[in-house]
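Note that one protein chain is taken out, while the other chains of the complex remain in position.
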Amino acid sequence: MTVQELPGAAPYRPTPPPAWKPRTDPAPLLPDPEPYRVLGTDAAAGFSPELLRRLYAELVRGRRYNAQATALTKQGRLAVYPSSTGQEACEVAAALVLEDRDWLFPSYRDTLAAVARGLDPVQALTLLRGDWHTGYDPHEHRVAPLCTPLATQLPHAVGLAHAARLKGDDVVALAMVGDGGTSEGDFHEALNFAAVWQAPVVFLVQNNGFAISVPLAKQTAAPSLAHKAVGYGMPGRLVDGNDAAAVHHVLSEAVARARRGGGPTLVEAVTYRIEAHTNADDATRYRGDSEVQAWREHDPIRLLEQELTERGLLDETGIRQAAEAAEAMAARLRERMNADPELDPMDLFAHVYAEQTAQLREQAEQLRAELAAEAEGDGR
Amino acid sequence: MTVQELPGAAPYRPTPPPAWKPRTDPAPLLPDPEPYRVLGTDAAAGFSPELLRRLYAELVRGRRYNAQATALTKQGRLAVYPSSTGQEACEVAAALVLEDRDWLFPSYRDTLAAVARGLDPVQALTLLRGDWHTGYDPHEHRVAPLCTPLATQLPHAVGLAHAARLKGDDVVALAMVGDGGTSEGDFHEALNFAAVWQAPVVFLVQNNGFAISVPLAKQTAAPSLAHKAVGYGMPGRLVDGNDAAAVHHVLSEAVARARRGGGPTLVEAVTYRIEAHTNADDATRYRGDSEVQAWREHDPIRLLEQELTERGLLDETGIRQAAEAAEAMAARLRERMNADPELDPMDLFAHVYAEQTAQLREQAEQLRAELAAEAEGDGR
Amino acid sequence: MTTVAAKPATMAQALQRAMRDAMAEDPSVHVLGEDVGTLGGVFRVTDGLAKEFGEDRCTDTPLAEAGILGTAVGMAMYGLRPVVEMQFDAFAYPAFEQLISHVSRMRNRTRGAMPMPLVVRVPYGGGIGGVEHHSDSSEAYYMATPGLHVVTPATVADAYGLLRAAIASDDPVVFLEPKRLYWSKADWSPDRPEAVEPIGRAVVRRAGRSATLITYGPSLPVCLEAAEAARAEGWELEVVDLRSLVPFDDETVCASVRRTGRAVVVHESAGFGGPGGEIAARVTERCFHHLEAPVLRVSGFDIPYPPPMLERHHLPGVDRVLDAVARLQWEAES
Partner (left out) sequence: MTTVAAKPATMAQALQRAMRDAMAEDPSVHVLGEDVGTLGGVFRVTDGLAKEFGEDRCTDTPLAEAGILGTAVGMAMYGLRPVVEMQFDAFAYPAFEQLISHVSRMRNRTRGAMPMPLVVRVPYGGGIGGVEHHSDSSEAYYMATPGLHVVTPATVADAYGLLRAAIASDDPVVFLEPKRLYWSKADWSPDRPEAVEPIGRAVVRRAGRSATLITYGPSLPVCLEAAEAARAEGWELEVVDLRSLVPFDDETVCASVRRTGRAVVVHESAGFGGPGGEIAARVTERCFHHLEAPVLRVSGFDIPYPPPMLERHHLPGVDRVLDAVARLQWEAES
């Protein structure tokens, strides 16, 4: 069709493109310019002492858990441990804001969140000990398998939340990911699906400044990671990730919003990875000590302890009790992890398919024979 | 480390997280709420008559090209044709804003942009005729292969632009993608790399309302696709995609910005796919005629013709001349496409590797023997 | 096989009917993918499902294959049975990580606690004049991935029966649909109770004692035609339709090869690293002393899929199959 064939040559006033209806207002989707804070601000007064004390106990326990797990790598009891030391406020708040029926989707760094949600710490550490992959039944505490391929757990969270909503269940999924993980295509696709489907999901990005050795500035040029939200049509929230009360508050709001059908939220928690990437990493190769030192001053436990003591909600006894509880947890964990896990090599073939194929039965027989020969050899 | 071990128990005033330096200001990155328009507005006066007339001639030619290519599918001369009818303003402007040394990265729908950039239309249509994949040497006009896997060409554009900058060449890459393509992970990864590397790339999203049958509302919940830019830290621009002058202006600005080292821009052009997805598609299955009709009223040729005639820059003769030139182009194209392409089946093995492997030589021999037997059979 | 109430149907219709019946029987079956809803899919395989069951059961997704498969994983975690459509073979590649690193391993990783009852429907293969990236044969990738079932029908009845079985399976199934057979027709009635085919059983489509053609999906018609033509040369070819690449039916295949003593594997996929290598190797391992000649392979060439106008030279046709049969060292016979 050429222009001459167009219907009507009547006087013509250009108009805006017909599809252009003003869409969603972007303003409420944009994060505040500064991370939201509670501790040491007037907002703190609005928080119940019970919640703050609960958070405190969990932070102390979480810090001790991180230290214990790291120690276990040195004793050869864990193959590897990616510590969340310094990030305990995020880990703990993520667990605490959820109801029992909700689902948590942790990344490989988030064993602490899983433990804070009630998972047996030994089961949570199975992957990192190396006797099996996922050491727990995900349905028991509604904790998805700890996820190593970065960002791939995010679409899972969206699909699960969507499925729950289709089934009429008011279940919320909270998915955790690192700053590095936000660069993956799966992050993008998950957030887009979530917003289009208005799925009840909360995405918690722990921006701890690094993806192994790569600092945030090489990861993104965005004003903040929370600013990514507007591109999906969901609200982006920025929070001080070391302020447990603030993280708890922002996540609670997002969870409540999701639960009442308001759709997904992207939360960026600004925090810092105090330890190296894992025990196997050498952080001195890529960052200086002064940065770490500055963040130690902004320690999540210290922030909360200060708030609690100044308001008379915590005294020496309380501090000691929290430390003792954490110590007891660590001792139990140490003891249990010191026992060798029971291994059955035949498990290799037990769960590949619902029904073992003839091919795998053959291979299982081969291994059984090899093991028998080995045992005989040992017997000799 | 437990909290008690933290250095110094001195009075403590919580501060914001240390890493929190105010980053990029998001405000200038956000698109205007309404698509930028030129034609029929006061801004039009600022545009050179030559440019507008050039755009007009190209639009008319482009429309005719689309019609001719569609006709060729009916005559069995093209396997398939995804028409850009109604989107000619974007196609043409994308080609015209570039310098010779710049690169164009078209999607599978953008043969018109390639042709407007100077590519031989028969070569541009080779893929869709089916005698080879890419019918041209990409280096000749600096047009990357027409790209079928959606959004996968975007990282290529970023890499090329980055490489050019590293080599000290002031080359810009302009990459085209559809609204549907913005949902792919590759879109996300490409924009992120571009912004982090400050690569001289312009991303042009033609939002034509549909990805095959899927309308924009099922594709994204974003205020606009241009809003995605802020999440990468690059400016997002919204433009009326049927206003050739506006698209040309916005793209030119983005190209100039990229060229002077200002980094990438995301441009969303709001347009409409007037025809079905391809000749093989039946659009009545998923959209009504009234929507199409509304967009026909907002036709890019009509908008520009109106502007030009009202300002006395175009008269009946000019209109006729443009139509005749387009007709001549179409006639030539028809004629050339009516000739059967020359095919050499042995080409199947010619370009798999720089040096043919022994294995492929064997297989080539097999085919040669088969062809000989076939020829003999035909001869009998 | 009863023909009561049988009517001509295409493979596409049989596939549609399989999803429809599964959705009607089991509310946890959900279909999702690009254009599967309103449009009914670019091949119309999901035609009418959104209308009958609503958009929540048959959903047009955003255009992002990793997102489609990834959200399907999440849906399966919550107890649904997602049936995912990938629009074309090559467009399943963006979902590769989700498929390999999650779908295939979730059951194993969780010691059975989190099975993945999920079907990934992939239209595959060439012969339809598609431009690049629309005609890949990607089965080798899926076969090489433990934890997946890989199934491909070659007949209208199997299209229905195997897809029902795939949807009913508690394990993930990559369901490969031969594009060029979508419009193949057969008299077929979906009301037979025996319609659901168990996954993992090959079938002898034509009996013969000279040699065995081992094939599947798009190459079955080629092999049947070759077998017919071979009679003129005095060969009675047996044709085995694998139907399931994983699990692999060694029993049926090896029984045939032991009977005939000769075999040719035929598929469209490139030869090198393709399914034929595995098949030839395992048949040889099991039937070595029955073999009069090495198991030969007829396949597409080891090249990227050709443009439409050249694809006929790439695809294994009747002549190429007969050539291979002729090379089965018949002199040994005499």
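Order of writing sets the labels: A, B and C. Residues in every chain begin at 1.
Keep in mind that, in the parts below, a residue touches a chain if its C-beta (ideal position, glycine included) is under 8 Å from a C-beta of that chain, and two chains touch if they have at least 3 such contacts.
Computed from a prediction, not measured in an experiment: that's the story for all the values here.
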Legend entry - Candidate in contact with the missing chain, chosen from C:Arg81, C:Arg121 or C:Arg297: C:Arg297
Inset, instruction - Specify the residue from the set C:Thr46, C:Ser104, C:Ser135 or C:Ser169 that touches the hidden chain. - result: C:Ser104
Legend entry - Residue of A:Ser84, A:Gln123, A:Asn192 or A:Gln219 touching the missing chain in the full complex: A:Gln219
Inset, instruction - Check the options A:Ala43, A:Ala79, A:Ala256 or A:Ala325 and report the residue that touches the missing chain. - result: A:Ala79
Inset, instruction - Could you list which residues of subunit B touch the chain missing from the display? - result: 132-134, 137-139, 144-145, 149, 152, 154-164, 166-167, 173, 185-186, 188-190, 192-193, 196, 347, 350-354, 357-359
Inset, instruction - Mind listing the subunit A residues that contact the chain we can't see here? - result: 79-80, 127-133, 148-150, 180-181, 183-186, 211-214, 218-220, 285-286, 341, 343, 345, 347-349, 352, 359-360, 363, 367, 370-371, 373-374
Inset, instruction - Pick out the residues on subunit C that sit against the missing chain. - result: 66, 90, 93-94, 96-97, 100-101, 104-105, 108-109, 132-133, 140-141, 143-147, 246, 248, 269-270, 272-282, 284-285, 288, 291, 293-297, 301-304
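In this section, only the chains that are shown with their structure count from here on.
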Inset, instruction - With centres defined as the mean of C-alpha atoms, identify the chain lying farthest from subunit C. - result: A
Legend entry - Per-residue multi-chain contacts in subunit A, two or more chains: 185-186, 188-189, 192, 196
Inset, instruction - Enumerate the residues of subunit C that touch no fewer than two other chains. - result: 61-62, 64, 66-67, 94
